[in-house]
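Structure provided below as structure tokens; questions to follow.
Note that this complex is displayed minus one protein chain, with the remaining chains in position.
== chain A ==
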Amino acid sequence: MSSDEQREHAAETAGTESGVDTAGSGAGAGTTSRSSADSDAHTTTSAATGAEAPLVSVQNLEKYFWENDSLLDRLLGGEPVAVRAVDGVSFDIYEGETLGLVGESGCGKSTTGETLLRLQEPTGGRVEFGGENVYEMDNGAVTDFRQSAQVVFQDPFSSLDPRMTIGDIVQQPLDIHDVGTTDERRARVRDLLERVGLSTDQLDRYPHEFSGGQRQRIGIARALALEPEFLVLDEPTSALDVSVQAQVLNLLEDLQDEFDLTYLLISHDLSVIRHICDRVAVMYLGEIVEIGPVEELFDDPKHPYTKALLESVPRATTEERERDRETLAGDVPSPRDPPSGCRFRTRCPMVIPPEDLQIEQETFREIMTARERIENRDISLETVGGEQIEFEDGSVPSADVPAFVDLLHERLFDEPLPGRHREVVDEALAELADSDWEAAESTLRMEYESVCERENPGLGEGAHPVACHLYGEAGTGENAIDPDTWS
């Protein structure tokens, strides 16, 4: 997100449209005034449903961004391409807890945070906040929602307006929502700054005079100004040094205790998640692959992606060099054209072979990777033969085909494949000698099609659901597969 956009967003969440009519403008500083009807609805729902009902409930949330969607593209007849940033995400956040949302860059975690706050309009799905659908609220209700749900952004350098003093920045949400009298607002700002660990004589300074950690404190003070119930923390410490990060994490924990806040913490840093969260959701390419209580998920991760993620983090101990690590190969695929079935299958070290196939896991992984490249037409056949084999009009002279297959085999696999697999694969490679990609594809698919590419496993229900075929049908545990049976 560009810095301008972020600033705009910050101001927007901090106080939606200005000039909104509020009923209790005489309410004292520290109490929030709301338009009465809606606030009643709010309190009654949360009170009636009790502790069981989640504060925030996200159901099948989708957010696509469209490419090639300008007027010119339409005139030229181009098909818009969907970038599926968030693709059917569901989770609940209960009052007083911290839910962590963790994943690599580009997996859609920040978009999820923004969309559930209605900073972005969703493509599909619904979000309930205290029982009310956020996307169907009218203007008054949205204003209330924005008072009770706030956000802290990642980059403390671009999310504060450089032309406003920090006093004004923190006061702005109070002004926009017309809370209290001028004096009361000022007093509240002082309170807030003190609470986040800044001194009140810094009120008239500008953001550039502060360090990163201090600016993040200002961002937190601004988010707290309206006494929200729920905070989305979007990578709140990833721009900070570790010693300052620790200060901010401690502060967030204190504030949660003091004000009974509910957090959605978005982060790529697993150790931060572990430290501060009660439950964790792991995201990969727009989907949640595993949700569970923090202890369980870290001590006994189920999804192969969660396992790999945990393995990859270098620990700051002297035993680190001797630790056994299994690192993931490859990159995250593009969300424009996500893999069919399970989205992690292109990198998964545990990808499941067809039931009746006798094959080593590693060999199967290699074959699947080669298949992926053939399906993406990601091999330049011209260069395979080098100088020796002529490659003209998309094919190799028939006499050279065996040599071509050998060279291509060598290029795709570290070691020659064992036994029958070599025959099957080489048959497909021979089809590539005529540039017959489709034939090669189907030859290989016939033999090696995995359940992981046919079906999306789905997340399922329960306290610790996991979206992986190894654990059977979503939520039921039926048809679970034991990895030991297939090698």
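Here is the rule we go by: a residue touches a chain if its C-beta (ideal position, glycine included) is under 8 Å from a C-beta of that chain, and two chains touch if they have at least 3 such contacts; residues count from 1.
Keep this in mind: contacts and distances are computed from a predicted model.
Which protein name, taken from UniProt, belongs to the chain you can't see among "Imidazole glycerol phosphate synthase subunit HisH", "Succinate dehydrogenase, cytochrome b556 subunit", "Nickel import system ATP-binding protein NikD" or "Exosome complex component Rrp42"?
Of the names offered in "Imidazole glycerol phosphate synthase subunit HisH", "Succinate dehydrogenase, cytochrome b556 subunit", "Nickel import system ATP-binding protein NikD" or "Exosome complex component Rrp42", the absent chain's UniProt record gives "Nickel import system ATP-binding protein NikD".
Which of these, A:L328, A:V401 or A:L444, touches the one chain of the complex that we don't see?
Checking the options A:L328, A:V401 or A:L444, the one contacting the hidden chain is A:L328.
Pick from A:V242, A:A399 or A:A463: which residue touches the chain that isn't shown?
Touches the omitted chain: A:V242.
Which one, A:V89, A:L198 or A:L224, makes contact with the chain that was left out?
Final answer for the missing-chain contact: A:L198.
Touching the missing chain, which residues of chain A?
Residues in contact with the chain left out: 104-105, 194, 196-199, 201-202, 208-211, 213-214, 238-239, 241-247, 249-251, 253-254, 268, 270-272, 274-276, 294-295, 298, 308-318, 320-321, 325, 327-329, 331-332, 373, 378-380, 383, 411.
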